[in-house]
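Step one of this worksheet: look at the structure below.
Excluded from the complex is one protein chain; the other protein chains are retained at their positions.
Labels run A, B and C following the written order; every chain starts at residue 1.
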Amino acid sequence: MKDQQKQVDEWVSQYKMGYWQPLEIMARLTEETGELARELNHRFGPKKKKAEEDTADLENEAADIIFTLCCLANSLNLDLDRGFKHAMDKCYGRDKDRFEKK
Amino acid sequence: MKDQQKQVDEWVSQYKMGYWQPLEIMARLTEETGELARELNHRFGPKKKKAEEDTADLENEAADIIFTLCCLANSLNLDLDRGFKHAMDKCYGRDKDRFEKK
Amino acid sequence: MKDQQKQVDEWVSQYKMGYWQPLEIMARLTEETGELARELNHRFGPKKKKAEEDTADLENEAADIIFTLCCLANSLNLDLDRGFKHAMDKCYGRDKDRFEKK
Partner (left out) sequence: MKDQQKQVDEWVSQYKMGYWQPLEIMARLTEETGELARELNHRFGPKKKKAEEDTADLENEAADIIFTLCCLANSLNLDLDRGFKHAMDKCYGRDKDRFEKK
């Protein structure tokens, strides 16, 4: 995700404000997570306002979460690729027998 | 993020269970977001249990969110790269004068 | 919180739909939590759009979370008073020496 982190950094770097504080970014992440939840309830929940084929809004809400994580990562020098590799290693290690194989 | 989506799909495809339902994945995403929040409060909040230099746990919690988003995206045929491009276009379009430039 | 649970039940009972499914209510709770986060960032975060004295919106967002919890509790026969008593007992028991006393 080096490319995504770099794109976000180039955008933020134009502005005086720079990155927000960690707990400010966290509050924003909670807000974005809530927007994805609302969108999913509109598609799969009790209200069903939207057809299941229309996926653009979900895609955009999911991407807003990734954008926010890139902000957090850049501001704290996190390497999301390294974190993701660690997550996959955990899948193939600790969690490999957690579910029944095909 | 094609590569991340593919890695997650290869792992999930080994198992009978397959992808969870959208609102189940959403609940998991909320759980993972909560774990990142806890980690940030340990680093930057009132408890300050951890040194600011130690970033591995934050990196891993952020990556668990990305992993969960890849599950959601794969199960609903979302293209996270397209969503991310849309997010960046919004930054350079609608939001370009939202903050003061350097 | 018997009174709040009862008020919510009287309102929901008028409608054919009844209570949503647990994971649907959970997604709604995530959405409401996100709205409170946004409101707090407007007041105390980087954007500071609002004066600290203006508390009505925060009060309303916090109450929407309580309303949603009452829906969950009613649909699953949870007694929020009993849960709250348990939380307070934990404070005076397990957590009583967690912070320095005055």
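Remarks
Assume contacts are C-beta pairs under 8 Å (C-beta built on N, C-alpha and C of every residue); 3 or more make two chains touch, one makes a residue touch a chain.
Bear in mind the structure is a predicted one, so any value in this text is a computation, not a measurement.
Only one residue in the set A:1, A:27 or A:58 touches the chain that does not appear here, and it is A:27. Although one chain is not shown, part of subunit C still touches it, namely residues 1, 4, 7-8, 11, 13-17, 21-23, 26, 29-30, 33, 36-37, 40-41, 43-45, 55, 58-67, 69, 72-73, 76-80, 82-84, 86-88, 91-92, 99-102.
Although one chain is not displayed, subunit A still touches it through residues 21, 23-24, 26-27, 30. Take subunit B: the residues that touch the chain left off the picture are 17, 20-21, 24, 27-28, 30-35, 37-38, 40-41, 45-46.
In this text, only the chains that are shown with their structure count from here on.
Inter-chain spacing, taken between the CA centroids of subunit A and subunit C, is 25 Å.
Separating the centre of subunit A from that of subunit B, both taken as means of CA atoms, is a distance of 3 Å. Among all residues of subunit B, those that touch two or more other chains are 21, 23, 26, 30.
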